[in-house]
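Right, I'll just put the structure down here and ask away after.
Omission of a single protein chain aside, the complex is shown with its protein chains in their original locations.
To keep things simple, chains are lettered A and B as they appear, and every chain counts its residues starting from 1.
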Amino acid sequence: MSLVVRRYAPQAIVTIIILLTVMFFYFYVNPETSEAFSRADKALSDWVVVITSFALIVGGIDILRFHLVRMRKEGLRQAPFSAVTISLLVLMVLFALHGWYLSYADPAAGIAITTQPQFRWLYLNVYAPADAAVYSILVFYMASASYRAFRVRNPMALLLLVVALIVIFGNTTVGGLLWPGFLSLRDWVMTVPNTAAFRPITIGAGLGIIILGLRLLTWREVSWMGRRE
Amino acid sequence: MSEMSALRSLEKVLGSKELLYTLLLLSVILPILHPLGIPVEISKRTLDVYEYVDKKLPPGCHVYIEVYYEVAARGELEPNLIALTKHLFDKGCKIVYGSLSAFGVVAFSLFKTMAADLFEDKVYGRDYVYLGYIAGSEAATASLARSIRGTISVDNYGNRLEDLPLMREVDKATDFDLVIIVSSGTDVFAYYVRQWHTPYGVPLLFAALSVIGPSIEPFVGAGQAIGMLVGQRSAAEYEVLVGRLGLGIASMDAQSTSHMLIVAFIAIGNAIYWSKRVSSQRGGSK
Partner (left out) sequence: MKVSRGLLIPIVVLALTALVSGVAWALRIQLYSPRAPFSAFLILVGLLSAGYLFMHETKSGKEIPVRRIPAFDAIEEAVARSVEMGRPVHVTFGFGTISSAHAPQYVAGLGVLSHAARLCGKYGAKLIATLGVPEAIATTEEVVREGYYSAGRPELYDPTYNVRYLTDQQFAYASAVQATLIRENVGANIVVGPFYAESLIFMEAGNMVNAFQIAGTARETQIPFFVLTADYSFIGEEVFAAGALASGDKETLASIRGQDVGKLLSIVLVILGILMLLAGTKMVDALNWAWKVG
């Protein structure tokens, strides 16, 4: 029984959905069928949004469990970090409840979780700068990575460096001062060799996806269910 | 021998992350505080986009703009969005904004605050509409292309779409003369190519981050998009073209100095690498 529930049923459901999706995508029966199919398609995506939202609750509990266990095991060394995480987590839940209450009190305001001013303040003044800061770490990492990566070890590395320099100079205003041709050279690099390199990767990835789909359809790829055999 | 150890200590100093990071930080901050004012040359691809919007779009046209970026990508994408909006409003175009992501709502409100001058004489509902967050990613994109009113019933602010004059003029993909996708992700561009361009032939225009640029280039090459604006550089160029200088041009100097610093470090790294290689070869023969 458990084999049926844990293995055959999910695989059968996935197979049927894949086959139906492909069929209705390629074949045309009549306008009503295609309309019904797109409604079903939209409904499936809506389910995803609902399931993801519930999974977030599981995620919250998981984070809480992780930090409580860590605090018990490692004591004071871990406590300050865990305390910050847990208090922010609780704060988020409180905001959600407050927003829920607001929309209950005034149904015309709609779902007020993200529109309440306190939440917006927190989002714009705490979350947004932190988010942007981590993103901008990339600048530093890109610099240190290129310091290491652009060493001319062999002729191919030299080619890589030359192309990188063209794009760097083309992207900056200084490049234009040095030689006006950098800009059009950069555009050429981006439209011709770059596209030539990107297209095969896209095509290859597409082929890989099709074959992975074949393995799913023939019930040979089972890792997505969390088990192998 | 001493030559080698001198090289090693030099490499240690120059190769230290702390030095590189500090210099980089300064090279980004200083030019923003004290602009160098290096002139910006207009590249052909930005000019092509400008000419398209200027010449091919009829006055009073309808444009759909997808706002799909989080606050982290604001620096690169917002200047593009502002410059494009300015150009479209100058031509008397009407704009419908929408977001396939929840963070697009915050991005839009920040954009409106930053470009308040553009919206001053515009009436909400008649000249522009913001649909807000539309859930359902690609399926929602397909559904919007068939009918906006069939997909959602209210806009971001809770107004019913039937009550907005602009939404009575436009409903499906073919009602729009141009669709602009301002996105920090790669997937959204493909959604619009698959769901709006391929079936309905709507012209698309991309505005992307510099890192994303190379991966959406094939769409432009294949004629599935009329052009693209990539990163700060394009934003700066477009700002010059529409005559509203903003953050795009202000950050160009910072981009130039930081890039030059990286070039300098690449050169130093190579110089050390080669001198070490040469001296170790010499050392090997002793």
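Here, a residue touches a chain if its C-beta (ideal position, glycine included) is under 8 Å from a C-beta of that chain, and two chains touch if they have at least 3 such contacts.
Values in this document were obtained by computation on a predicted structure and should not be read as measured data.
Q: Write down which of B:40, B:81, B:180 or B:212 is the residue touching the left-out chain.
A: Of all options in B:40, B:81, B:180 or B:212, contact with the hidden chain holds for B:212.
Q: Considering the whole complex, which of B:72, B:100, B:118 or B:166 touches the chain not shown?
A: B:72
Q: Determine which one of B:11, B:138 or B:175 touches the chain that has been left out.
A: Residue touching the absent chain, from the options given: B:138.
Q: List the chain B residues touching the unshown chain?
A: 70, 72, 137-138, 185-187, 190, 198-199, 211-212, 214-215
Q: Of the residues in chain A, which ones touch the absent chain?
A: 22, 24-28, 34, 45, 48, 51-52, 55-56, 58-59, 62-63, 65-66, 69-70, 130-131, 134-135, 137-138, 141-142, 144-145, 148-149, 198, 200-205, 207-218, 220-221, 223-228
Quick note on the criterion: only the chains that are shown with their structure count from here on.
Q: Just curious, how far off is chain B from chain A if you go by their C-alpha centres, in Å?
A: 18
Q: In the complex of these two chains, what residues of chain A are touching chain B?
A: So the residues of chain A touching chain B come out as 38, 41-42, 44-46, 49, 108, 110, 114, 123-124, 127-128, 131-132, 134-136, 139-140, 142-144, 146-148, 150-153, 161, 164-165, 168-169, 171-177, 180, 183-184, 186-187, 190-191, 194-195, 198-199, 202.
Q: Enumerate the contact residues on chain B facing chain A in the complex.
A: Its residues touching chain A are 15, 17, 20-21, 24-25, 28, 38-41, 43-45, 70-75, 102, 105-106, 110, 135-140, 142-143, 146, 158, 210, 213-215, 217-218, 220-221, 231, 233, 252-253, 255-263, 265-266, 269-270, 273-274.
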